[in-house]
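With one protein chain held back, the other chains of the complex are shown just where they sit.
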Amino acid sequence: MNFASDNWAGAHPKIAESLTRHAGGFAASYGASDLDRAVEKRFNEVFEREVAVFFVATGTAANSLALASVNRPGGVSFCHREAHAIEDECGAPEYFTGGARLHPVDGPLGCIDPVNLKQELKRFNPAFIHAGQPMAVSITQATEVGTLYSLADIAGISAICRDHGLPLHMDGARFANALVSLGVSPADMTWRQGVDIVSFGGTKNGCWCAEALVFMDPSHAKDLPFIRKRAAQLFSKTRFIAAQFDAYLDGDLWLELATHANAMAARLADHIRASERIRLAWAPQANEVFAIMKKSVSEKLHLEGAVFYDWNPPHSEMDRVEEGEIFTRFVTSFATSEEEVDRFGELIA
Amino acid sequence: MNFASDNWAGAHPKIAESLTRHAGGFAASYGASDLDRAVEKRFNEVFEREVAVFFVATGTAANSLALASVNRPGGVSFCHREAHAIEDECGAPEYFTGGARLHPVDGPLGCIDPVNLKQELKRFNPAFIHAGQPMAVSITQATEVGTLYSLADIAGISAICRDHGLPLHMDGARFANALVSLGVSPADMTWRQGVDIVSFGGTKNGCWCAEALVFMDPSHAKDLPFIRKRAAQLFSKTRFIAAQFDAYLDGDLWLELATHANAMAARLADHIRASERIRLAWAPQANEVFAIMKKSVSEKLHLEGAVFYDWNPPHSEMDRVEEGEIFTRFVTSFATSEEEVDRFGELIA
Amino acid sequence: MNFASDNWAGAHPKIAESLTRHAGGFAASYGASDLDRAVEKRFNEVFEREVAVFFVATGTAANSLALASVNRPGGVSFCHREAHAIEDECGAPEYFTGGARLHPVDGPLGCIDPVNLKQELKRFNPAFIHAGQPMAVSITQATEVGTLYSLADIAGISAICRDHGLPLHMDGARFANALVSLGVSPADMTWRQGVDIVSFGGTKNGCWCAEALVFMDPSHAKDLPFIRKRAAQLFSKTRFIAAQFDAYLDGDLWLELATHANAMAARLADHIRASERIRLAWAPQANEVFAIMKKSVSEKLHLEGAVFYDWNPPHSEMDRVEEGEIFTRFVTSFATSEEEVDRFGELIA
Partner (left out) sequence: MNFASDNWAGAHPKIAESLTRHAGGFAASYGASDLDRAVEKRFNEVFEREVAVFFVATGTAANSLALASVNRPGGVSFCHREAHAIEDECGAPEYFTGGARLHPVDGPLGCIDPVNLKQELKRFNPAFIHAGQPMAVSITQATEVGTLYSLADIAGISAICRDHGLPLHMDGARFANALVSLGVSPADMTWRQGVDIVSFGGTKNGCWCAEALVFMDPSHAKDLPFIRKRAAQLFSKTRFIAAQFDAYLDGDLWLELATHANAMAARLADHIRASERIRLAWAPQANEVFAIMKKSVSEKLHLEGAVFYDWNPPHSEMDRVEEGEIFTRFVTSFATSEEEVDRFGELIA
């Protein structure tokens, strides 16, 4: 009953197998091998356009380099108050941009409220240099709290970006989970709604270590080779990432794994809805489930072998947690089994 | 006949196999798994003392975070003029330290000349803040030009460091190659000679991606968890690096692979010595061989299937290259075969 | 009727005269002259303890170097959402710290609410490196919206700092205005309540350019000479700042000037209270007055020669501004005359 995180899972057998298959022989390093180029082309197919793809080590790196690529002096990027970039990256985005600020925007259930975004942007007057200059908007899909932006939501945010001349970045650490939940194509969820840059995560969905920074318009990525190398994110044996993505994208494995993870989250949520001992914080839309329970209940569940984390509730949802209760997070993955979900269901029944 | 670089090789079968073996099941992420801890302990054995070990994505990251860990405002680190940190890391060390300078020190054949080091240090007066403050010395072992510091050389540099209160860092991207060539222990080559921090490379010697930053004194690494995470270098599924190092260190595989690579370099050098068409720049001491030849010869060799790079000669050795000649680099690895070395030997005979 | 800003005033005649008096002869540069040292001693008297004093070019520099002096990787500093450091320094604090974040804390009327501060700090778990590490708390006295922290308020904030091992910084761009309004001593308003570092501003209160960074404990400022020089903030002819502070502190000129500025603000507020065309946003406690009026009224006042700015209301007070109204700022200074205040009073009567 391990619901600690999707990064507690290892690698899917097909991913591991692909890596082994590409272990032998010589291949050009630093992204120049045939396999690297073949996988880059796969991304063109995935996104239905020519994109620029850069492998990096971590999702934090992808997000940070995305912002570094649009960096401006005194730059301010707007993201949700509980965005991963603000709460979970130890300042990497600010570090990689030499101090460009992440400006928190509020909104319910992990999504930027466009009214708030507009209002915050209004506080920046282009002629008033003291405030700095807006530089980007970043949204997380799926969000940190297991919810989704609809296509219309994304289009709404990107319209505001366009009005202010700002690029729109999507943190897609759980891109696949969002995609299969919405039932749309990668193109639909990104550039067709105005998204410019995507952090495309594979690690949480069955890879060992496979993160890509994808620019919808390659002309915007001209400096990226230097930006990535300067950040010590250029692997030498890049085929070890390419080999993972090769298997990941092959035969829609990535969508299959995400579909499973989401189904396990939905199943878990059903068990929680049926429970009288713990309650669902809100309906999950991807592979994260949040629940509220008494501390004593949590302790008992842990003793009985359930693994999950206490979590900080979003600022916007703090009222949901009563005195004496705790807020908790459960994450499912490709490696989660129905059996362990049901076993947990029995525990809380 | 691929002598392009040791990072054109893939992964040794035992490394790939270990990775596959650890693919299943749940394990704590971010360095907290049992395997992570077991491998950390292996490093204690390797170095014959308790050390602090941090996995990172690239050798550039290891070097840059080493310097970031001893960072000081206006800091100046001293390394050889042709150090990897200066010539091949696209400014990452300066970037990760927010601008601490790498001060080039000259010396023959890739090694810092201690007389020059002392002289440069003398230019810094602690009371003259304009010059900045010395912060570290960094040496590369094996050097970028395939040579070695002897134990006495290292002790000599570290004595200067001690006199000036400076930590000594060793860029060990080819640590194993140096070690087996000198025939000494890791402890001998590092802390017993006064080395404080080691960039311990596994990638060039048979791993996919396995680099570790090792602090001889764990108390000097207290901030490293934050420094690494801030630099987007904390992998989530760290067991994928741990699994590589597990196989790498097991049964002295790492020493065996390095011994082979060095032997191939020596064999290649013998062929070059015997040739009248190309000449050896200097005797290799690890797994890199440098040769000088006419441009026409180089072109012909490439046509005949030999893969190697034109290279910038070190400033100190530029006189060795005559008008019309080019300077070239050949690198051998665990994957280099006697057969291809000999085939190249025939080509140049 | 110029209420644009206290930095639209020039220099007080005594300041200008002191500068001229010290123009001749040779004096050691970079802070080593007799005058520099004498003025440093004056600061010891002002604060009733031995302090470390560093002249810098701007208030933004003082704030930014204060944070740089306590910098930590992944560091997070807490300040009011509308702090100058967040809203008016174009990212300098983040830039000077290489990306350490400013975390906004809400509170009414420009003051950090200690309940909110505690709650935000609770979101940081020392073992959870992803969130980064708390690094400092910074308060502004007088605040950006013309209000004050009482001594008890400051003590309350500093108690929280102590509980979390955090230094407390005070942005005192309008230090003198706060001091005379509270009627306390510099020691009372700072270290006796637990303040560790002060940005001590003279520019807004009658100097040309005189800002000092003051450390209550000189042992905390050991790296500051390098931190300041690295930031290009070490003037060569430092006596030109020392000469200003010499006159500024002499005979309590600084307190006299601040008293006048505050009195002018109070007088202006009285006029606004009496007006039916514009209304006071809240009672001023220093030398800034905020008023709300119809846009048409504002336009007419500007036409009639009143100089003041439209301003972004604090997030906490946005409800005070009705549809069609605008929020405006008026600042008084040593150079504001009763006559122009009263003339404005007549305009709005």
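All chains are identified by letter, namely A, B and C, in their written order; residue positions are counted from 1 within each chain.
Methods note: a contact is a pair of C-beta atoms (placed from the backbone, for glycine too) under 8 Å apart; a residue touches a chain by one contact, two chains touch by 3 or more.
This structure is a prediction, so every number in the text was calculated from the model and none was measured.
**Q** In the complete assembly, which of C:Ser5, C:Asn116, C:Ser150 or C:Asn312 touches the absent chain?
**A** Residue touching the absent chain, from the options given: C:Ser5.
**Q** Taking the entire complex into account, which one of B:Ala100, B:Leu117, B:Ala335 or B:Ile348 touches the absent chain?
**A** Looking across B:Ala100, B:Leu117, B:Ala335 or B:Ile348, the contact with the absent chain belongs to B:Ala100.
**Q** Check each of B:Ser185, B:Ser296, B:Asn312 or B:Ser337 against the chain that is not shown and name the one that touches it.
**A** Residue touching the absent chain, from the options given: B:Asn312.
**Q** Over the whole complex, note the residues of chain B touching the chain we left out.
**A** With respect to the unshown chain, the touching residues of chain B are 73-76, 86-91, 93-102, 104, 123, 129-132, 312.
**Q** What residue numbers in chain C mark contact with the hidden partner chain?
**A** On the side of chain C, residues 2, 4-5, 7-13, 15-17, 19-20, 22-30, 56-61, 64, 89-92, 95-96, 98, 203-204, 208-209, 226, 229-237, 239-240, 307, 335 touch the unshown chain.
**Q** On chain A, what residues meet the omitted chain?
**A** Chain A touches the missing chain through residues 68, 72-74, 98-99, 129-130, 132-133, 223, 225-227, 229-230, 234.
Criterion: only the chains that are shown with their structure count from here on.
**Q** What's the rotation, in steps of 5°, that superposes chain A's Cα atoms on chain C?
**A** About 180 degrees, rounded to the nearest 5.
**Q** If you average the Cα atoms of each chain, whose average lands nearest the overall Cα average?
**A** A
**Q** Could you state the distance in Å from the CA-based centre of chain A to that of chain C?
**A** 40
**Q** If you average the Cα atoms of chain B and of chain C to get two centres, how far apart are those centres in Å?
**A** 50
**Q** Could you list the positions in chain B whose residues touch two or more of the other chains?
**A** 98, 226, 229-230, 234
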